[in-house]
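As you look at this complex, bear in mind that one protein chain is not there, while each of the others sits in place.
Let's look at subunit A:
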Amino acid sequence: MDSFFRSEEMCLVQLFFQTESAHNCINELGHLGLVQFKDLNPGTVAFQRRFVKEVKKCEEMERILRKYSRFDKLEQELKEINSNRDTLRQNFTQLMEINHLLKVFDAFLFYLHDRFVAGVIKHERFPAFEKILWRLFHGNFVLRHEDPVKKDVFVVFVQGDQIRGKIRKLCDGFHASMYPCPNNAYARKEMRTNVNTRIEDLRLVLKRTEEFRETTLTAAAANLQEWASKVKKMKAIYYTLNLCNIDITQKLIVAEIWCPVSDLNSVHTALIHGSEQSGSSLSPVVNRIQTQQTPPTFNRVNSFTSGFQSIIDAYGVGNYQEINPAPYTMVTFPFLFAVMFGDCGHGLVMTLLALWLILHQEHFRKLKNELIDMLVDGRYIIFLMGLFSIYTGLIYNDCFSKSFNVFGSSWSVRPMFHPHGPWTNDTLHDSGHLHLDPLVSGVYSGNPYPFGVDPIWNIASNKLSFLNSYKMKMSVIMGVAHMLFGVTLSLVNYIFFRNLKDVALQFIPEVIFMLSLFGYLIFLILYKWCVVMKSESAPSILLLFINMMLFDYSSEGTVLYRTQKPVQIFLVVVAVLMVPWLLFAKPLLLYRKHKQLKFLSLPFCLSLFFGVKKAFVSLQVSMADIFVYQGIHTIEYCLGCISNTASYLRLWALSLAHAELSEVLWKMVLQVALRVTSGMGSVLLAVTFAAFAVLTVTILLVMEGLSAFLHALRLHWVEFQNKFYKGSGYKFTPLSFNRMRDMQ
């Protein structure tokens, strides 16, 4: 199934269903999420549509629910419940105090005074209370107290009413609560049972109040979410119904939908299910119709591929059934990123970060932050970018700007000294810089470092001369390969659309042009890398190429191989011949075809004089159009070949910038702490490392990562895709309740 290599085949289907089952059927289709409704009433304005009242009702309900969600009404209810609870609690405490009072009162019964004041006072206030009582009444009272809970229960036995009044005032001053206690035991017992029952009742009431509060709150919260989503669904359904046609009898609804061919069966089943739910007798009719209109572009994606598809669609949604660049992008995009990022330490940190994003995906989505949402959507892209960066970091032999020496360097310094080579101990004293000469035997072992760049380049001072040349040539090779791949994809497109004329008129001259000039450049690079020659006399490839284009073979020593001159002349002539082929072949053929058609149709149109004239005018207009279009395409392609190849040099530029930034960060931050060997060196190193880590993440990972991401994306969007991608389709947007829920 090549459904991801190009967009799916879509079909236009007419649906007929009864008005009663309309709501249920569309509900089922919405849950399925595979059909896009076409607007059958494009001329009508919003308020002229059939179901406009229902849509307005739904919007009204949405508004109310939104206000509800601010908990205005709920707040009021909550306040009421809370105040009730507080009063109940107060009553409860009072009753408990009375209970305690009565319990201990019996203990004081042997005092014969019958005038007393009984109450409850806070424990810490009791000593002061007692002192003041003594000061006032000089011992003409009996005070007994007990201390059941935090509060003290006290009884003051006195003689005389006046004193009682004064004690009452004193109790008020101390905020002690007084309770009337009956004199005889029987009344007291009654009071006790009374109080106990009241306490039990209050306990029950308090418990019930709590439970009621809980249930109200939870019920409201759960319902709110449910109501909101229901209203949204209803609104979507009524909006969809507005797009359909209702026939004269008001009993039948006609809808036209775009649907993937492979999903027709599931759509049919969903409709039958919907009509059964609504209890209607007739099942909906599904009728596939032929059409000349362009269907929407539908690429079936899963959570891994959706990231890559979205970055392709951001530039332009592909034409219907055009080649989809997304599957190739899944490999080339992280690879081109990694060529520009190339550091295995940073790649490892990026991979671990992406792994954390992947594993904790729901937790990050709950935060509902736009930036974090974007990061989470691209988590698989970041993961692949990190993995590929580890690989290119190992190739560039660069880990936080230091190299690994795993296999042993192929260069050796000792053979440069006597008796092998020219150096002596004095040579070391005199010069600041020394050259290792590979022609001295033993200096270069003859076997290149097995994997990646030799670690000795990391400590060489002419490291950049070597690496620049290497990276530039590598960028050009990768660029030409990427562009050739793009041109080949256009061939696949032509074959799929049975457009074999364009294969001969466009694909072949394009490919020959690119191969003869830039393919030859690649050949020169690879040849110069593989063949052994003296470095002083090796010709510069750039000069060779320029002289080739100018047909300048006068300067000496400008040949890499014997038959270079005739080969180059041939290639340039072929490339130049491709330009008129591209420019004129297709328009001239079209012109001849139109002239033939005009000649054939002339006898039939004698009576329609104006028709013929119009056809002739349109023929002229369209021919000019075609010539101009072809001219633009030719210039764009040919000049674009050169500029796009140079554009790929950004792969070199960004990787150089990254390597240099990384080295500067090490030298300026971490090396300062490493070179301190005295006492507190390790503490300084610990602190400096934290700064190094923070700077690495912010500058090298975030800033450079974004930059390399952007440039890799541009290389795909412009240099790769303008060889084959039209990108002027429209996206398939099905009615899907899942998508609506995810978007809110």
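Miscellaneous remarks
Definition applied: a contact is a pair of C-beta atoms (placed from the backbone, for glycine too) under 8 Å apart; a residue touches a chain by one contact, two chains touch by 3 or more; residues count from 1.
Operating definition for what follows: contacts and distances are computed from a predicted model.
Per UniProt, the protein behind the absent chain is "Ribonuclease, RNase K a"; the candidates were "AP complex subunit sigma", "GPI-anchor transamidase", "Ribonuclease, RNase K a" or "Proteasome subunit alpha type".
Set against the missing chain, the residues A:P455, A:P587 or A:G705 yield one that touches it, A:P455. Touching the chain that is not shown, out of A:L544, A:L685, A:I699 or A:M740: A:L685 (per the contact rule at the top).
Only one of A:K402, A:H420 or A:K726 touches the absent chain when the whole complex is considered: A:K402. Residues of subunit A in touch with the missing chain: 349, 400, 402-405, 455, 458-459, 667, 670-671, 674-677, 681-683, 685-686, 689-690, 693-694.
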